[in-house]
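What you see is the complex with one protein chain gone and the rest in place.
Note that the chains take the letters A, B, C and D in the order they are written out, and that residue 1 is the start of every chain.
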């Protein structure tokens, strides 16, 4: 067996996105096992909910990384725990695939212009928070022209003063300036739902055109609603974890028009060759095959498959061990896991650059009407639609590495 | 029974010196020393998981002891302890990274720096009492958290900062097996210091302030000084604990030091027993082991009949969380005075055994 | 001072003839009390309180007088204490183990040692709380009655916590009067009162007893006054009753005279020239 | 003990005749001048002046709520007079904090018990040594290295003497909060003595004690005064005790001083008899049996 640790947040503060993502990872790994595992060796997956509490993640990791059945790879989750484990996984040579897309996890050597800490064993599937924002800003600059906007558009970064919302702040603001935006001082709002009318009133007053929402869905919804109430007309740009089908449902009409980056090429109802595999994977936990899977589920599946294929390669090239898996990650260009064509976005990792994906798929949430029903019905009825706007290729600039 | 000598029915003291020792009886002292010796051998037979839990107990136990000095001994509730813990972590990393202070020195220095911060936030203690003071410490929690996120020069801002491993004469304490000794030594030293403090003048003064501040003042105790000082001492312990944490994880980020963490610290000392030094350690161990035990238990449940009957599946996580909460509640219902109290009763029982009363 | 105990039956058994006909309102049978599961304080204590009488309970510091009262009123529970043996009956009903508030409703009210007024309420509020269990309309009149006994309380309109020690004691006694119970357990009511007030309080105690028909179990250090007011008395030592009898008998007992009343029949000895040598008490 | 004759207080409140004897300020250990204390509308003390001589056993009596405790609070620093000044050993201490006064040598007990309930009796008394001990939060933790241990043990020895003196050996290790009322009073006294005060203030030390215990207590107080040389201020309602052991007595009523002087003089004052003892002039009174009071400090 190949031991794999899977840290999930199913009960903690980020469980609203943690649950579907973890389900995706878990189903994918189960599916892989049902198909024979890694060249005939099964994966021994240990899924553990750590409740988004870093200390628990650490002790769990210690359990996994010691003894004879030391894990070959780790499927991780949040910012705090991923960062806390970065040093350990590096030393223990255990590739860690995280749900944290912080830019500085993309610098394996620590020699990037902004890098501080090398993260040689950290990987994630998707554009980094910074690159995703860059992509959206590039889109916004276009959009402003298309809309016939006059003068400089105004951009503002919004989010809590925490590592995750703040990760892309400077990167975004700098690019926005370069792109001709007027960058207003950032606006803070907590990671929890609350009344953010004040923030919206100032947005309205200062005439902001584009605003990045750095938080998770729960608090973003509060902002969207408040801004709707006070009538602030702002084009909001979410982050990968900030908008999805469930958030759109909860926010209702307030979510209408929000753009956000997607890590997969299609949504659950999309049409792609790989969707067949995905539906089969989904049956691992939903035998009836009726469940609607939100975007995070699909991202989880892609992440798990990247790991699986790296293990495949490793098992043929010296055995499924951390260093080999890491080496395997650098073997392919424009990598799309077999069977998931058209779903997972091509990614490329190199020894010096862990920015796997720089193509940013930008979607827009469309909400028309009452959102009382279940997500699957809403999507089926077209009340909630996630529309693809465009794909922006963010250049892989060396000075943006690790930032 | 067989070995009567283990718990003597009476321990006769012939001088005041023997009456003021840390351990009430020779046997208890020998047991403690034996315990430490056993612990020294731990890395030889424990895996990293267990060691890491023990290390956690080590640095959390130190910080919790600081909180107990503040809450349990001086009677001033704080719900901002994790912020001081965090400050110590950042301070130690900063001292090392920016000023080049060797880690071995940075850790105690971080304690000192945190003490100063503690004194600053302890100033309201001169005027505020009870929950009013508690909420002022809540303010400290948020203000410090905000500071961490802002002070790029100090904390690396929201991105966090790395902390080098502790190295002494070129020997790096960068594995669990090695760091375990660091944590153990620090723990023993800090606990002995606290024990000594509490049996000397200033320690007594703190307790006196807790029990009856009006008469304490009349007995010659400067209330303002001791109330504030207790914050300082508590912050010192938090700072040391935090610094140890920083150099263990080798990375510090603001995210770690939230109000929930502060509440966990409170949990440790309440469960351990307010105003009890050994209780603090027991409480810390309780709070560290509890989630692990529940995790193990729920793991046993998963896949069994109970699992299918309750249709748990992923919800097993919630079951675990609930049982953590429930264990805390049940524990307090049956042992409201904390583990230290129960421990005392067990000792009293054995002393009197086989005669009750 | 009129002494209610009349017949000076010298060697009558436990109950003097006059009160023999009376019903026992409270009887405590051979109880044992333990604090914190380990500290044994009462070791087989028994006493009886006949209806309508004043019974004094005397004893040295730490003898367990307060503990006895708390055992009766159920308040022991709140101090980690427990009656581990024996029973307590009130009007024929066993009341040990019952919650203190229910015991109050049955008609036993304790004036706790150390005043224990509610410091952050006014006098008036404290008194009104004394009448918490009452449903009748007499509360207002009783307030006036208390104020007529203790006019000082009426003047003090601030919080009760700011009252002087003696004033607080008056408030504590007044609060008991407001409750109109069947049995009052008084723990050192005269403590901290000026000589004038002590007299006043004892006459109030007797009035409550006589006019309102309230039975009283009185714990007192002022033995002289207590034995004047009471009809009978108990003397406790080390958690046991060591001597009991009518007030008259006790007043005439040599040991009681020496240790509680001060001097025998001779002149009172001065506090000034005491020797540390003490005669052994004969009852131990 | 001071061999000088007793100094009558020169202040305006002086109204006890028969004590006129030449004196000097130096022998007055404590002095209150025109002390007023108001709480909102309550006049707890009105223009009270008096002096306490070194080595004296001075009693304050008066009806409930007369302001006795308030006066003691003004001496110990718990209250600050609204008006007027208090002097200790010739120093104006009016604005001084209680803890500062403690280190100058004022110790006290409380009317409503104020022990440190969760500490042992021993620790309670050791707290009294606070201002005499030198070790602190830096030296204390390093117990063996800084001499803290030596110091603690030295003081422990003295505390044990106090324990012996007050005969509370058997409860040495007991938690103060679980003691019976009378014992707690005794522990409080021990704690106050541990301060080694020059002036000790006792607020109703004998409340809640039976005769026998009062006798013990009286003996302790007299010993304190005579053997330890402490100046004692005592508030007490038991007239027997007051008459027997005090050198001088001050009577307060409604916050005003109504009499001051030797016990038998004060007791002879009809105002005192009426206000305090509640006696009509002709009524038979127990104090008649009181033997002549102690001689004043001589």
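Worth a mention:
The definition used in the following text is that contacts are C-beta pairs under 8 Å (C-beta built on N, C-alpha and C of every residue); 3 or more make two chains touch, one makes a residue touch a chain.
Here is the rule we use: contacts and distances are computed from a predicted model.
Note on the omitted subunit: UniProt lists it as "Branched-chain amino acid ABC transporter permease", one of the names in "Phosphoribosylformylglycinamidine synthase subunit PurQ", "Branched-chain amino acid ABC transporter permease", "Pyruvate:ferredoxin oxidoreductase, alpha subunit" or "Na(+)/H(+) antiporter subunit C".
Touch with the chain omitted from the figure is made, among A:33, A:47, A:82 or A:222, by A:222.
Of the listed residues B:176, B:202, B:255 or B:321, the one in contact with the hidden chain in the full complex is B:321.
Between the chain not shown and the residues A:123, A:189, A:210 or A:363, the one that touches is A:189. Per the touch definition above, the residue from B:149, B:254 or B:282 contacting the chain not shown is B:149. Note on the undisplayed chain: of the listed residues A:44, A:201, A:359 or A:389, the one touching it is A:201. Listed here are the chain B residues that touch the chain not shown: 71, 77, 124, 127-132, 134-136, 138-139, 142-143, 146, 149-150, 214-215, 218, 259, 263, 266-267, 270-271, 274, 315, 317-322, 324-326, 328-329, 332-333, 336-338. Looking at chain C, the residues touching the absent chain are 73-75, 77-79, 99-102, 104-105, 109-110, 112, 116-121, 125, 128-130, 132-133, 159, 161-162, 175, 179. Summarising the interface, chain A meets the missing chain with residues 10-11, 13, 15-16, 18-19, 161, 185-195, 197-199, 201-202, 205-206, 217-219, 221-222, 225, 229-231, 246-247, 249-252, 370-372.
We adopt the following convention: only the chains that are shown with their structure count from here on.
Among the other chains, C has the CA centre that is most remote from the centre of chain B. With centres taken as mean C-alpha coordinates, the chain found closest to the middle of all protein C-alpha atoms is B. A separation of 43 Å divides the Cα centre of chain B from that of chain D. Centroids of chain A and chain C (each the mean of its C-alpha atoms) stand 75 Å apart. Distance between chain C and chain D, defined via averaged C-alpha coordinates, is recorded as 29 Å. In chain A, no residue touches at least two other chains.
Counting only residues that touch two or more partner chains, chain D has none.
Interface residues of chain B, counted against chain D in their complex, comprise 16-17, 19-20, 192-194, 196-197, 199-205, 207-208, 210-212, 214-223, 229, 233, 275. On the side of chain C, the complex with chain D involves touching residues 35, 39, 58-63, 66, 113-115, 152, 156, 158, 162-167, 169-170, 188, 191-200, 221, 223, 259-262, 267-268, 270-272, 274, 276, 278. Against chain B, in their complex, chain A makes its touches with residues 8, 10-11, 19, 22-23, 48-49, 51, 54-56, 58-60, 62-63, 65-67, 79-80, 83-84, 86-87, 91, 104, 116-117, 161-164, 166-167, 285.
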